[in-house]
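Only one protein chain is missing; all other protein chains are in place.
Naming follows writing order (A and B), and every chain is counted from residue 1.
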Amino acid sequence: MIKEGKIGTIEAISISTIFLITKAFYINPGTVIKLMSTAGWYATEISVLGSMLLFLILYLLMKRFPGNDLVGIFDIAAGKFLGKLFSLIFSGFFVYYSGVNIREFVEMIKAYILPYTPPSAIIILFMGIVIAYAYAGLEGIARMGYLSFIVILVGLVIILVLPFPFYDIDNLFPMGGYGIKASLQYGALRSSAYSEVAFLAFIINSLQGTKNFRKAGLISLAFAGIIIGTIILCSLLAFEYPQGSENLSALFQLSRIVYFSRFFQRVETVFIFIWVMASVITVSITFYLAVSIFCKSFKIPKYRPFLLPFAFCTFLVTLLPENISEIVEKHTNFLRSYSMFIVYFIPILVLIIAIIRGKKGVKEKDEEA
Amino acid sequence: MAEKSNALKKLFSYLIYKDKKQVKEFYIPEADEIRKQQDNCKVTRKDTTPPQEQKSKGIKKPVPISGVKQDKNADTQKADDKTISTDITENMKYIKAKFNASVNKDIVLREFMIAEKYKAFIAYIDGMIDKNVVNNYILRPLLNGEKFKGKDEECQLDFILQSVLETNQLKKITKHSDVVFDMLSGNTLLYVNGCNYYISNETKGFPARGVEKPVIEGVIAGAQEAFNESLKTNITLVRKIIKNHNLTTEYIKLGERNQNLCAIMYINGMTNPAIVDEVKRRLKGIDIDINMGDGMIEQLIEDNTFSIVPTILSTERPDRTAAHIVEGRVAIFSDGVPFAKVVPVTLSALIHSPEDAYMRFPYGTLLRWIRLLGMFFATLLPGLYIAITNFHQEMIPTELLIAIAKAKENVPFPTILEVVLMEVSFELIREAGIRIPGIVGNTLGIIGALILGQAAVQANIVSPVLIIVVAITGLGNFAVPNFELALGIRLLRFGFIIFGVLLGFYGIVALVMLLGIYLVSQKSFGVPLLATIAPRTTRSNDLLIRYPIWKQERRPDLLNTLDRSRQPEISRKWTQENPNYSHDRVGEDD
Partner (left out) sequence: MRKLRLILFFVILVFILTSCTTDRHEVDDQVYTLMIGCDKGIENKVRITIQFPTYKEGGGGGMGKKGGGGSEEGEVSGTLVATIEASSILEGINLLNTSTTRRISFVHTKTIVFSEEMAKEGVRDYLQPIARFREARRIMQIIVCKGTAEDFIKDNKTQIGESLSKAMELAAKQSENSGYFPEVPFQEFYTATISPYRQAFTIYAGLNEFKTIKPLDGENVKKNSPLRTEYNMQPGDIPRTGNRKIEFIGMAVFNGEKMVGSLSSYETRYFLLATGRFKRGIFTIEDKNSPGDAIPFDLRLARMPKTSAHFENGVPVVNVKISVEADLGAIQSRIAYEKVNKINDLNRHLANIIQGGIEKTIRKTQQEWNTDIFGFGKKIAHNFSTVTEFEQYNWLKHYKEAKVNVDVIANVRRTGLMMSSSPIRNNEDTILSKERK
């Protein structure tokens, strides 16, 4: 099996949080404001709660089979064939996720900073970095994730604090958004936007225990909820809801309106930094997971030879969408509204199967004792 | 007439074709050729030499003292690489053969009779020993028979060892390989007939530099000593600081041809033995022709040969070495080099300067931050400048932008070319500055840079802002406390320039991220290079902010030292006590 090394809880929280919040640097806040207007900033917390609930169900599954990661559990609980199928679905899902994420990133880069650069150049460089990260392995990604997390937090604080002259608390009224029903409905549906946290189940062996798994998952969800909520809140405060829903990237727009004096303005560079960092970490995780899940499910001891073929697949995915509207309406919408049907419901299905078949991770428990 | 005929001859020689005198040209023959030739020689010599030798022996040489009784024990063992013969002639012959004494005139063999009774000889290499010691404290007591009176036992060697020789270090040597090595390192060997061992006397006396001021790691506060080329001195300098009975020095010989002596130093019982083992394993596992000191050792034992940043700390300061040893690291010394290498290190150790610890906490922290800023400039500034001026003009304040554009109006080159031009010339000045002799060198570096920059601006080759950028970059680079790290940063800078010009900020961040994952996966003797940050370990009180010394209670976590605590929670016990002379301050806030 692949030797993944150990990562600390704080590192796990860092990468998981980055994984969850990267979407807030893209179109996500705009979409949320469009769906829920002024209610967006707290309705997203509903999504977090929903995701926490589903995550706890996942935790039940993991607790049932201690010492196994999700791929192993699929095999044990659902049988060799079905288990492999599930694993492959996840592997494919993560390839798709990386691809769409890269494409979204590239569209943003092109829209804001490099409008005339051929996208393939941006993608190839990005893929290069991602391959390097996946090559370094989970430990490297986690360590870099922790470092980036600090930078990202500092950058976020700078970007969110500096435009305060534009903030007007009255922009949050009327508080109800499009009504409680709409808020709840979209809030629950968009639990998918926080479903990525389930990836921790695949690296649970590096986390040193299911307790840490639960801790890392819940804390990072809470973090992500606070951060994304704040970003949406600040976007509303500065732009009011009609313009808030127009913006391609709320954060970038916020960083562009900073104006203090003739000298202190135009700080969007800070944003480019944290933007690329977050995207690199996120895509590295998904890409690494895609490869490692594939290798784990077929019990291939070395994952590195698969990096290039998978990178090619990912590259193909990035070419799928034809234009930015397709990305926004089809792909990211799918990821952020319906991905939980894959990410959460397959494990839950497996849990149900396990309960019905009465499977339990007994062997490992004996070993532990 | 003779002159005339000569001139005539010369005249003719111009007219007539004459075979030119053949000039033999030297060439270096192949090794096989040489070997073949030698074999031929041996064959011929074998045929011819023996009678000659006998002749010459018979005629020229007076019979040596040792030759007197030679025939009596004819069945003595022959001296070879493994065994030391009990016969003095054999041993002399062996040493002569080993050192090619017939041509190699540095070898001195001095035969004499100890107390007019025992045949003996001393052997040493001329120039490597202290003649004073050999004359006064070895030869004189041995030749002087007084001490031997009343001692008539057959083998007096133990007696000689204990009571006669007046040198400070003596040891018996029972292997010929050690004999050779000891002689090579400047010891004087004494052999007394009938023994199967030598006595090695410590008489090293080759010229060495004194202890001087550090050259590349100068500080304002703190000790001003630096290592020199003598291994013993260097080790002593460290020992002088760490007066601890557990401080251990182990020696390892390195280099097939030059047998350079290396030493590793650590505190036994505190340093993690695994680190010591690993250092020894790697050192012993080196099979190399010549070892020119720890600069070469570093390259042979480091984890990754292609690493951009050094993974071994090199220092010329005994105090810094001592501080690291006490933290639980291992220091590697090598004879002939005024540097010590410290392993394992983290990046933070590379960017700390010994001064940090000597200065008071606020000053030390300030200096450290300034240094970090310098590193940032040195690495990124030219890259950022290119990215901003080529991709993100909106970042420059309008007035400055227009000023830059005005200044650039007559400059025919693109910014990238200007930057590369200036960077390269700056590097040139720096490299040349080292080699420019004497006093001129120091001033020329600065003046050269100034003049070059000024002239380049006036000649419309580069824009003035760029000069500032390059100058700040250079200054930042000099602020990096570790020379090797500074070199790595110089390399990286060009990387950032390339990525900056290709893709602007995106490229720069991309390279930062690549560099990040690279550094994060680097290890120095099992310790991740970025340890204490990534992977995260217990918080270090000496990373970016240098906390007060009494707050640094633990040794670096990642070294897994056997004794974790550096000092008790309360180091300043006096704060807990009342002063001897004290009065209560009534009504004042404490």
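Keep this in mind: contacts are C-beta pairs under 8 Å (C-beta built on N, C-alpha and C of every residue); 3 or more make two chains touch, one makes a residue touch a chain.
As the structure is a computational prediction, the values presented were derived from the model and not from experiment.
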Of the residues A:121, A:158 or A:300, which one touches the chain left out of the display?
A:121
Touching residues of chain B against the unshown chain: what are they?
304, 306, 389-391, 393-394, 398-399, 401-406, 408-410, 414-415, 498, 501-504, 514, 518
Mind listing the chain A residues that contact the chain we can't see here?
37-38, 111-118, 120-121, 124-125, 128, 131-132, 135, 166, 168, 170-171, 173-179, 239-243, 246, 253, 256-259, 262, 265-266, 304
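Assume only the chains that are shown with their structure count from here on.
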I'd like to verify one number: the distance from the centre of chain A to the centre of chain B, where each centre is the average of its C-alpha atoms, in whole angstrom.
50
For a test of understanding, state which residues of chain B touch chain A in their complex under the given definition.
391-392, 394-395, 397, 503-507, 509-510, 513-514, 516-518, 520-521, 528, 530, 533-536
Under the definition above, what is the set of chain A residues touching chain B in their complex?
7-8, 10-11, 109, 113-114, 117, 121-122, 125-126, 128-129, 132-133, 136-137, 139-144, 146-148, 262-263, 266, 269, 272-273, 276-277, 280
